[in-house]
Every structure is written in structure tokens, then in C-alpha cells.
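See structure below.
Note that this complex is displayed minus one protein chain, with the remaining chains in position.
Per-chain residue numbering starts at 1, and chain names A and B are given in the order in which the chains are listed.
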Amino acid sequence: MEHSHTDATTPGGLVGGYIRLMDRLSRATAYLAAALFIAGVVVVCQMVFVRYILGMSTSWQTEFTVFSVTAAMLLGSPYVLMTGGHVAVTVLPDSLSGLPRRLMRLAASLVGFGFCAALAYASWVYVAEAWHGGWTTGTVWNPPLWPAVLPMAVGSTLLTLQYVAEIMRGEV
Amino acid sequence: SAQTVLRASHQFPGGQGDVRDEMVQMMADKVAEADVGLEIEVYPGQSLFKAKEQWGALVRGRLDITALPLDYASGRHPEFSATLMPGLVRNHEHAQRLNDSEFMDMIKEVIQEGGARVLADAWLSGAFASSQNCITSPETVEGQNFRAAGPAFEQMLEAAGASIASMPSSEIYTAMQTGVLDAANTSSMSFISYRLYEQVDCLTEPGEHALWFMYEPVLISEQVWQGLDEAQQQALKAAGQEAEEFFATEAAAIDQQMVEVFEENGVEVVSMSEEDYNAWLEIAKQSSYKNFADNVENGQALIDAALAVE
């Protein structure tokens, strides 16, 4: 995936190493997300073909598509954060300069970090419950639920860690 | 005085005459009348929790009361699939007898273990309709694009040669209109409220030998229940009992209303004969029942217990 950050601004040492590691991880999950996204599209086409051309029943396609596309959206989110793609209102911070601006940006990042960390925690709770309870989706296909939720847990965890990297990047 | 406020959630339209909404509303009124420091606030039409979130919220005490199709929680308690299983309930009188059976004791035990308690039993009947030909015997569904209500029905209909398309009941109208669907099966209530009489040529009413019945009880969170005092519990029980009786009389009336509305709109109305019903049961035994028995611990025992009810 393309990315907007120039490596020249990335500091060295441990901090720099962490930022580079996170960027690499976020890019890697973006590839995974793209693959899941395409898989969802292909399966919908397969479903339309089977149902309307062959006139046969479809059982697993709807659910598979929902889970793969939802997974793609959550696994893609750290990459979108890294490339500044989550829309924000920056009129006020942009009109400031110096320390006030830096503090405001830091505050915004901390809020984002806090929410993502909470989401990551809650996602792992959901995965653990679905796993221990042996929960399924309750449909004809009836697959186990935890693999569908796992990408949200992984995605939001990476998103949280990527936020740390963004805060480090902004502060040096 | 300190009022305890309980939040009740359901997925049905509020204040528009849907019997399930009226049932919950009625409980709220009765509990208020009892004057035991208890109040029920009703959140209709998925305005608080979405239909499929309700069970999970209930058993954690995030939600106090709900009226929901119990099958929605079958992902967490596979036993619940037995409450949306073809042919296990034949008609409204049969549903009443089932309520006091060993089968329902087994189901209620699972509900209890899951963390909830039944306040009112309710069995909802449903129908089949098609824009191609009347659905009676299993052969009549062959080759039709079908939307079925519930996984067990999807399995049975597919075994009979229908091709299955799953979608929410709100999309049935458009799907029939555009020809994506030839036939659909859903509750009598939905057949009326989604105006499906405008799209179909033949309706199979539930009648004496209905295939489709669904258990849709009013439940309270066990955690919440334990936190109430005895007077409050009594008031809820009494309200539940009244709501249950109200629903039982209304359920048959809805079937009648559906038949009238469809006939007024020029739709042919038929019902299944005993032979049709038995032929379907044979198919169900080889598809939905078999899957259920194979995949659910205690599955065969549940089916046997249900079939044992005269």
C-alpha cells in the first residue's frame, strides 16, 4: 500500500523503531483487509451466479460476505489512521500555533487512543465469550462466532497501538 | 417513593396495533396499576436494542424485559432451535397444551440456565404464500425461490426442492415485486403488516395442520428478577399471566384477519390437509429434525418430548 508519511520525519532509536514496526504492521493488515474485501465481492458474485443463473440455494454466502467485509473494515482502520484518513474537524487546531496547537492535538489523540483502547478491550471480551461459550451464528450455515469477531479485536488493538505511534510521531 | 424502572425492548412497531407490542404494553399498565413501586418503560421497534442483541443484553442485566423470538438466541443455546421447528406445533390449541408439557420444561430450564425467566408464553402462527402456485404438499414448492422464516424451515424447504434466499422480512415485499422471490413464509402478523397480499396469488393459512409456529415469550433478566421484592415479583407474574391469555385469544384472531384481508384482495386461500402435513413431517424428519438431533446435545429427546404432546 502507498503511504503518505516520509520516513525522513521518523525519529531514530526505540521510538523510531516502534513507529516503523507499527507502520509495517498496519500496512500488512491493510493487505489482509484488501484481500478480505475482494473475497467478499467475489463471494457475492458467486452467490448471484448460483442463485439466479443455476437456480440453486445459497446458504453460507451472505454471512461469509458480511463477516469478511466487516473484518476488512476493522483490519483496515490502523492503516487509515496512519495515512490520516479518519475525518476530523481541524479548523480550531489549525488556527492555533505553537504549544496550544500541540496540546490540542495531543488531547484529541488521547481521546482517540482512549476510545480505541476501550473498543479493543471490549472486543477481546466478546471473542473470549464467543470462544468459551461455543457460540455460533444460529443460521443454516451456523459457523462458530469467534472467528468473525477476532478481526475486530485484532484491528482495534492495532489501531490503539498505531495511535501510540501517531502520538510519538507528533511529539518529536 | 423510589420507583424501580424496568426497561422492556422489542422489535415490533409500537402503538400501531401489533399484538406483541400490545402484550408488553399491557404488562406495563398492569404493573403500574398494582402500585408496587415498579414501572415498565417500553422501547418498541428496536429503538433500544436491535432484535438480535436483545438476548445477550437481557442475560447480562443490561436490559430488563424483552419479547423476542427465542430462536434468535439459538447461536448461544442451540436447544432454542426446537422452538422454531417445522410441525412441532400444529394449531393454537396444541400450542396451549404444549405450554404445560415436559418439552417446555426442558426449554425453560435452558432459558433459566442462560440467565432469564419466562413471564408470558406466546406462540405465533405463520403462513406460506406464493405468486406461482398454492403451497400444500411438498411437491408444490419445487423450483420456487423461497424466503423461509428460520433455519430449520430453510433446511426442510430446501430438502423439498425449493431454492432458498435469506433476507429480512422487510425486504420480502420488494423481492416479490421484482421477482427475486416466488414464495415466502413468515408470521401471520408480518403477512398483514407488509401488505404481501398485493404481491401473491395464493396463501396457505395455518388452519388445523399448520407447519409454522414460533415461540416468542416475554422474558425477564434473572439478575433483575432476583433484585425485586416479593410484591413486585407477584405483580409481574400476574401481569404476565394476563398478557399470555390476551395473546392466546388474539393469536387466532390474527390468522382470521389475515385470511379476510387476503381474500378481500383477491388472493386464493388454502390450507394443508392432514396428508400434506404428514408428508412435510417426513421431510422434516430427514432434514431439520435430523440435523437438530445430530448437532444438539439432547436434541432427539427434545423432539421426542415435543412430538409426544397430543
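Everything that follows uses one rule, which is that a residue touches a chain if its C-beta (ideal position, glycine included) is under 8 Å from a C-beta of that chain, and two chains touch if they have at least 3 such contacts.
One rule holds for everything that comes next: contacts and distances are computed from a predicted model.
Student: One chain is missing here; what is its name in UniProt, given the choices "dihydrouracil dehydrogenase (NAD(+))", "NADH-quinone oxidoreductase subunit N", "TRAP transporter large permease protein" or "tRNA N6-adenosine threonylcarbamoyltransferase"?
Tutor: In UniProt, the chain excluded from the picture bears the name "TRAP transporter large permease protein".
Student: Thinking of the complex as a whole, which visible chains are touched by the chain that is not shown?
Tutor: A, B
Student: Which of B:Q112, B:T174 or B:N278 touches the chain that is not shown?
Tutor: Among B:Q112, B:T174 or B:N278, only B:T174 touches the chain that is not shown.
Student: Residue-wise, where is chain B in contact with the chain that is not depicted?
Tutor: Residues touching the hidden chain, for chain B, are 41, 43, 47-50, 52-53, 56-57, 60-62, 167, 170-171, 173-175, 177-180.
Student: In the whole complex, what residues of chain A lie against the chain that is missing from view?
Tutor: Considering the whole complex, chain A reaches the absent chain at 1-2, 30, 33-34, 37-38, 40-45, 47-48, 52, 62, 65-67, 69-70, 72-73, 76-77, 79-81, 83, 85-93, 104-105, 107-108, 111-112, 114-116, 118-119, 121-127, 148-149, 152-153.
Basically, only the chains that are shown with their structure count from here on.
Student: Can you check how far apart chain A and chain B are, centre to centre, with Cα atoms defining each centre and the answer in Å?
Tutor: Centre separation, chain A to chain B: 37 Å.
Student: With touch defined as at the start, can you tell me which chain A residues reach chain B in the complex?
Tutor: 51, 55-59, 62, 133, 135-140, 142, 145
Student: Which residues of chain B touch chain A in their complex?
Tutor: Interface residues on chain B, with respect to chain A: 71-76, 78, 81, 143, 145, 151, 154-155, 158, 162-166, 295.
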